[in-house]
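Structure incoming, see below.
The complex appears here minus one protein chain, its other protein chains still in place.
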């Protein structure tokens, strides 16, 4: 669902020749519906995959989707319209893996990142959608934050300060007018700071008694749009109850692997965090990929510094907002659900 | 001194028809020395002032300057070469108002911003340069931070987190190659974070017994270069011992005036801080000046928010890096020194 | 009409304290109608003029406008909806000075630029709108071309090759998505090449027997959008039947003045063409204005070169697309009409 937008295009690109999943239907708003997918203005690099070219874009409606007899649904819908249709699909018995913000803060819906909180998938058992369920992935900026914080959690994270430099692709195809952003910075992105503050605490919280207890640290986010194309750069400062050196923090992040790596999930990167050694990295235009094998699922970290005798650890991170921060995250969630037997 | 660079040009522009000071000599490196100032590649807007066009650029050397029989010297020299020549000039009996970083952290040299720490000017009495002395202004990013913090100091500032979005003009005429910054962000500026951390604590510290006791709060800075031309945008988060609401913080900053305003110094802005009401301001390209009367000496503040019940106050600020952050700051310092009778 | 868009805002800005005209009503699409003009997102620099702040934006409809009992109407409407309403207003007895493309190629409508073809104003006598009439100004790119060609016409212009570097503001407030133009060039602007080819020949043609005989030279235009904010840069090559040197061509353009200068029309620049001497000028970001007195009505010319023994004259020009290329042009036309007694 939402297959013609930037995130939708990333879904199509990443699902091309996927070992588990096959695309059988594509939906979009009524503006695009009725056209062949081959007529989509393709903006995510390379060419439209052959498997998608011949598919007819259908309108995003319950009946349309049910007619296809699919096993699961990926949603790249805008927050506004996602709520009802995603719930309806789950109620109709379908697993929904959604990038939309609509259900993320629902009590019974996990915001899943299998490297970070794989056990949160069990929260779907509390959903009353019958056979179906909804699993979300986080906001694009949050995906970088939680991956970087995850290996530091055992050092007693107390405060987190996040300041972002976000690319224009995060706002969608026509989301940022060039007149606003050329040689400029816009220090505001609607609802982004709240999402970072709420979603990261939920994701790093504990699941118990069928509910999630958010992590207890405070998060303070400040978000800005900058004139870059892809990749959200974020400055992160963490206060730790158990101080460590910058060198240790760097090593901990470098060594970090988790469930998706152990399960060898197809979309899982070899290393969730890649620590760059250059003194002025990571840079959005240069570091989204470190080479042919790097598909944009690794978060790049650089300039790890300690302050106040290691009480504060500061660093910059770079996350590919439409891959690890969106389509790639949802696909990894579905792969994990399959590995766990939650979907067949 | 250093009259042909960006900051030097701002000095020339701001000193044109200045009520107190008259430019009688201009110096630069030997690359520019020997040419008429009219041949300078002018990059700070408008035209080269007539008073400067006919001046010969001389080499930055002690004898050259002493030959002019000047009353004071403004320095826009690069940090590396400023140390010796500025000390020599002071030793030769001249007041030196310097934008260079060289002497800023000297025990007996104030980093002056008359709205913030006017009493620090007394520190020059501890200098042993004889008749002469050195007064510095802060690093460009720091100038915004200390002005915004100044009215909040009485609420017991405990921690300050600064994250910057700095314009390319801050690196000088050829400081940032276009190949590096187009559609990119570079999360590193040499020595900038240390300057923010050290200078702001010194400036907001207390002068007593002929020395400055730095302010006790911690500052954690993260600096990045963005593809903007003028104006450093900064995200600031302050932890206060005496919590206040965002509305109060905003009002306190809006009402803030200080010594230069009371003295009606020529370069002093009517309001040191201008709080913008737009939900996505301040923006570097749009808000450096709010109108004809705004010469770039006011710091723009926006998006004042409270977090954790007012324990944290977060906001964005924008400072014109080559005016309030450099040439304008030094000129204001000299005006204040004159008003205080330190210079005739 | 169309008062909230970029060109509409330039109209409001330029009509503030205008010696001839007073703004009594402002219209826009139904999206903006019903709000106070003070709520307009102002993007043309400075502040919204006080005279406009308190005006209510009304819907662009015939009755609305007639209710105001105005003496004339300025139109900044999009081409699509301008045709009918402009004709209806003229039919209702009103002079319409329009920046819209809708009526430009009408047989009986002049595309007026008083420096270039002031006599074309007589074409309105052939209109059968009764008391009312329509006068248009040219497309923004054309305004630069015809002003630069005008003084060269006596050297037998035979071919004109125009290649453009057009700013994003030319496409309107949200006309160019940042995702498309950051670090990119888009070599296509809808209908722009045809406008340059047709309008410039009409404007430089001869009025006789109540109709305009287009100029006989060929025009070949190639248009591209570049990531600049304001100001269309254009590379122009002209083949002349009577060859001249680059130096002569430069001097002819520098000396060029015309009817609006002799009439001292309020919006007329002292020099329609300003020839810049720098070897790499004009540049959009630096040369839109040469100083406080330069309101953006002068076209900047640079790098005048001769090729093939002076048969070809090549140069670059820069025109402020929303001032000389739009609102300023329409206002100058109205001033000229008043000076000629066509409007009271």
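What to note about this one:
The letters A, B and C name the chains in turn, as written, and every chain counts its residues from 1.
We adopt the following convention: contacts are C-beta pairs under 8 Å (C-beta built on N, C-alpha and C of every residue); 3 or more make two chains touch, one makes a residue touch a chain.
In this text the structure is predicted, and so the values were computed from the model without any measurement.
From the options C:8, C:282, C:296 or C:328, the residue with contact to the unseen chain in the full assembly is C:282.
If you put the hidden chain back, the residue from B:96, B:176 or B:196 that touches it is B:176.
Seen from chain C, the chain kept out of the figure touches residues 161, 163, 165, 182-188, 218, 220, 222, 224, 226-229, 233, 235, 237, 279-286, 302-303, 307-308, 312, 314, 316. The missing chain lies against chain B, touching residues 43, 168-169, 173-183, 227-229. Within chain A, the residues in touch with the undisplayed chain are 46-47, 182-183, 229, 285, 290-292.
Rule of thumb we're sticking to: only the chains that are shown with their structure count from here on.
In whole angstrom, the spacing between the mean C-alpha positions of chain A and chain B is 41. Each chain gets a centre from the mean of its Cα atoms; for chain A and chain C, those two points are 47 Å apart. For chain A, the set of residues touching two or more other chains reads 182-183, 227-229.
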